[in-house]
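Only one protein chain is missing; all other protein chains are in place.
Lettered A and B in written order, each chain numbered from 1.
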Amino acid sequence: MSEPTVKRFMYINRRAPYGTVYSVEGLEVALIGAAFEQDVCMAFIDDGVYQLKKDQDTSATGIKNFSPAYRALGDYDVTRLYVEGESLQARGLTEDDLMALTYEDEDDDWAEKPSIRLVSREELSGLIDQQDVILHF
Amino acid sequence: MLHTINKSPFEKNSLESCLRLAKPGHDILLIEDAVYAATSGTIVSELVEAAMEDKNVSVLGPDLASRGIDEARLLKGIGIVDYAGFVDLTVKNDKVQSWL
Partner (left out) sequence: MKFALMVSEGPYTHQSSDTAWQFAKAALESGHEIFRVFFYHDGVNNGTRFTAPPQDDRHIVNRWSELAEEYGLDLVVCVAAAQRRGIIDADEAKRHGKDGDNIAPGFRISGLGQLIEAGIEADRLLQFGD
């Protein structure tokens, strides 16, 4: 029997939330895709870093607040959320402005670990180059 | 890796983002409104010319023609492909990324 295909998927998020639908429908792809047991990670660059901003409150706009769904990613084995440091910095943000997203590491006695990994432009460029399938949202 | 870009560089930062993350040796294809980035004498000409030092930049001919851009207006060294050439570029590269 041949081994099932495992490809490296990266979802690159470049859009701010709420102004357009791309970020929430992109998140849906990441959550659904987790069921296919592929090697999945996400990257947040440009305005995509705003998706991870903490304290999102949509009650006055009437739009569904989908930011809590990012917390589910860890349970779906999407445990690597790369955030480009330069994109954060350009927007006057630091990691403290972002939601604290974590996952439980099954290889380390289910220790809780941060999913958000701050990477430099150079590091991200290298990571993108290692992927098989890259989708932009 | 093939990168496609479809946004005018004067409206969105797709070109800039692509160029800052693309690696030497990568192919870049400008389509739709991104074809304006291939023209000379613009505020992004220098950026594109710098990218061309270690990357291959080409432009989709049908999108140039649709927008009334003569080949003579293109930066030197930019290749022009048709849709079949676009297909060939995706075959040649082992993966594709679309900068929207």
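The working rule: a contact is a pair of C-beta atoms (placed from the backbone, for glycine too) under 8 Å apart; a residue touches a chain by one contact, two chains touch by 3 or more.
As the structure is a computational prediction, the values presented were derived from the model and not from experiment.
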item: Touch residues of chain A, complete complex, unshown partner; value: 5, 7, 9, 21-22, 25, 28-29, 32-33, 35-36, 38, 133, 135-136
item: Touching residues on chain B - with respect to the absent chain; value: 4, 6, 31-33, 60, 62-63, 82-84, 86-88, 90-91, 95-96, 98, 100
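Here is the rule we use: only the chains that are shown with their structure count from here on.
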item: Chain A and chain B: spacing of chain centres that average the CA atoms, whole Å; value: 28
item: In the complex with chain B, residue positions of chain A that touch it; value: 12, 14, 45-46, 121, 124-125, 128-129, 131-134, 136
item: Residues of chain B defined as touching chain A within the complex; value: 1, 13, 17, 20-23, 95-100
